[in-house]
Structures are given as C-alpha cells and as structure tokens.
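Right, chain A next:
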Amino acid sequence: MKEEIIIAGFGGQGVLSMGKILAYAGLMDNLEVTWMPSYGPEQRGGTANVTVILSDAPISSPVLDTYDTAVVLNQQSLDKFESKVKPGGTLIYDPSGIHHLPSRTDITVIPVDAMGASIELKNSKTYNMILLGALLAARNIVPVDAVLRGLKKTLPERHHHLLPLNEQALHKGMSLVK
Partner candidate 1 sequence: MTREEIIRPENKVYGRPELLMPVHTHYCPGCSHGVVHKIIAELLQEMNVADKAVGVAPVGCAVFAYNYIDIDWIEAAHGRAPAVATAASRLNPDALVFTYQGDGDLSAIGTAETIHAANRGENIVIIFINNAIYGMTGGQMAPTTLLGMKTATTPYGRRADLNGYPLAISPILASLDGTCYVTRQAVHTPAAVRKAKAAIKKAFQNAMAKRGTSVVEIVATCNSGWKLTPAQSNDWMVENMFPKYPLGDLKNVEPQQ
Partner candidate 2 sequence: MEEEIRLMKGNEAIAHAAIRYGADGYFGYPITPQSEVLETLAELRPWETTGMTVLQAESEVAAINMVYGGAATGKAVMTSSSSPGVSLKQEGISYLAASELPALILNVMRGGPGLGTIQPSQADYFQAVKGGGHGDYHLIVLAPATVQEMTDFVALGFDLAFKYRTPAMILADGIVGQMMEKVVLPPQRPRRTDEEIRQQCPWATTGKGTRKHRNVVTSLELDSALMEKNNERFQETYKRIAENEVRYQEYFTDDAEYLIVAFGSVARICLKAIEDARAAGLKIGMIRPITLWPFPTARIAELGKQVKGILTVELNAGQMIEDVRLAVAGSTPVEHFGRMGGIVPNPNEVIDALKNKLSVNL
C-alpha cells in the first residue's frame, strides 16, 4: 500500500496541520510516512501545501511529480494540482471560492462543502478535520481510530477537551462523501 497525497490551500486553512494529523495517523497504523511542507513566509496568508506519503514500504522521494490524491482548498491550488493527479486518482475540493470547476473525467472528483459544514458545527477550526474525514471516506488510507489516537497523542493535555469536537468533525466530513 502506498498513497501519495497533496493538500493545498491558503496559509491559515490548517493545510499543514491536517497533513500532520494524517501523517501521525499513519505512524499509529505502523506505516512509513513523510510530511513535506512548503515552508517559509508562505505560511502566513499565501499559498501553503504539504505532500504526505503513507506506505507500508520505505519511502524514496518526498518530492513528487504526481499524486494519488489531491485535497485543494482554493482556486490557485486547484489550477496547480488538478493536472498532477494520477489517472484514476482522487481530487477533493471545497467549492467555496472556486469559480473554475475541475474538468478532468479520468479521476474521481469530490466536492466537499467543508466551509458550510464547519459553520453548521459552529466552529471554523473544525474545517480541516471535516476535510480529513472526507478524505478518509474517499480513500481508505488509515482507520478513523488511528486518526483519533494520533490526535490524542499530539494534542497537549490542555486541549483534550477538544477531542470530541474533532471526532464529530471527522464523522461530519465522512458523511459528506457518499
């Protein structure tokens, strides 16, 4: 098993931390993982992206040409990464702010209204967990349980009261993918 994922959006949308939670879930599931961010000033408001690779074998390049799955959260990222999804791969995007819809037909395209769902949950910080839930529903990479165990391990004790909300967001996201 090997899954090569790009997550891309604006800085501040939780792109890097979503990748981190996914990578940590992979670790919990005894997979090899790499998490390679775009780094630097981009983190503050510009575009941000992270490549996450999960594999049951040692991982060679952390830098990729193409991806099994892309999660894109703004128009620039969609424009940049739609063409880089492998044929037969998956593209998940949040339609809010997207004017030019994806056009490929050789991949599975899944719109996920994570913005709307986070408003329903009355917490904008659930945004990236909703998307992660959608990703897990679309691509059976790691069990939800591994994500929760990873979260519990990485979140400082003082934030553990947020765990139920995160779990709720994950399931919300999963329910958005039919």
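We adopt the following convention: a contact is a pair of C-beta atoms (placed from the backbone, for glycine too) under 8 Å apart; a residue touches a chain by one contact, two chains touch by 3 or more; residues count from 1.
How were these picked? Simply put, all candidates are chains of the complex that A comes from, given by their letters.
Because the structure is predicted, anything quoted here is derived from the model rather than measured.
All of 1 or 2 belong to the same complex as chain A; which of them touches it?
Selected candidate, touching chain A: 2.
Touching residues of chain A toward candidate 2 in the complex: what are they?
It is residues 20, 23-24, 27, 32-37, 39-41, 59-65 of chain A that touch candidate 2.
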